[in-house]
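Heads up, one of the protein chains got dropped from this complex, but the rest are sitting where they should.
Our next item is chain A:
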Amino acid sequence: MALAAICKSNFSSKSSLFGLPSNKEVFEQESEDCFAIPTAPQAAAYLSHLNNPESNVHIKFHHGTTTLAFKFNHGVVVATDSRATAGSYIASQTVKKVIEINPYLLGTMAGGAADCSFWERVLAKQCRVYELRNKERISVAAASKVLANMVYNYKGMGLSMGTMICGWDKRGPGLYYVDSDGQRLNGSMFAVGSGATYAYGVMDAGYAEDMSVKDALELGKRAIYHATHRDAYSGGYVNLYHMKETGWEHISWTDVKDLHYAYKNEKK
């Protein structure tokens, strides 16, 4: 890293081969899963004009979503909407916002679609390598930490990702919220996206740790529906998953329109 040495920066201390955790031994570094960071002394400042809404080259990502996940006695329920928007244009109504990392780990997508799906695929690769090296599945805590460390290397450079890593490991059901600011939180209930506040309201009203599986799935579905009803940037279909001890199970892919009339009829 001759350029870094000339610029006398501590640039190389963050990660010697860009993008992967600097702990080389736990997760070996390879150059295919990283992006070249501009070789400027302060890469984040150099790239800041891409994130600044007032600048001429501001990159507008597909944002706007509602994703939620909560833990209860029988596992984790994961539910998302399926709308992608670019400003006020609805780009797609059928986006898959739940990423199947492996048979017992799920990740949700909120923020930049490309960022989420790319990094979660890299995470899938790292999880598999961990499994092969250590002859046991990676824990949800470790998997979420790998992802958090990977994106932290690009902090301030315009990544937009708010994801929930859900799984079941030997400690039981696991749920972590990880975002591109470097935040990583353990919790029993999260909702991420522009419709999160609506989802929280419905979830908090109906949540109980000892809910039955049926009630929990219904709660997840309902929370997404209500978010899509009020939030313009969420809609399409409700994608519903259940994380059990034996791995995840895809429950349903329901049109929000059908849910609307179903719930309306219920009230009668």
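Methods note: a residue touches a chain if its C-beta (ideal position, glycine included) is under 8 Å from a C-beta of that chain, and two chains touch if they have at least 3 such contacts; residues count from 1.
Everything that follows uses one rule, which is that contacts and distances are computed from a predicted model.
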{"item": "Listed names \"LSM complex subunit LSM4\", \"Transporter\", \"V-type ATPase, V0 complex, 116kDa subunit family\" or \"Proteasome subunit alpha type\", matching UniProt entry of the absent chain", "value": "\"Proteasome subunit alpha type\""}
{"item": "Contact residue for the chain not shown (choose from A:Ile101, A:Ala142 or A:Ala216)", "value": "A:Ala142"}
{"item": "For chain A, residues in touch with the removed chain", "value": "21, 23, 25-27, 134, 139, 141-142, 145-146, 149"}
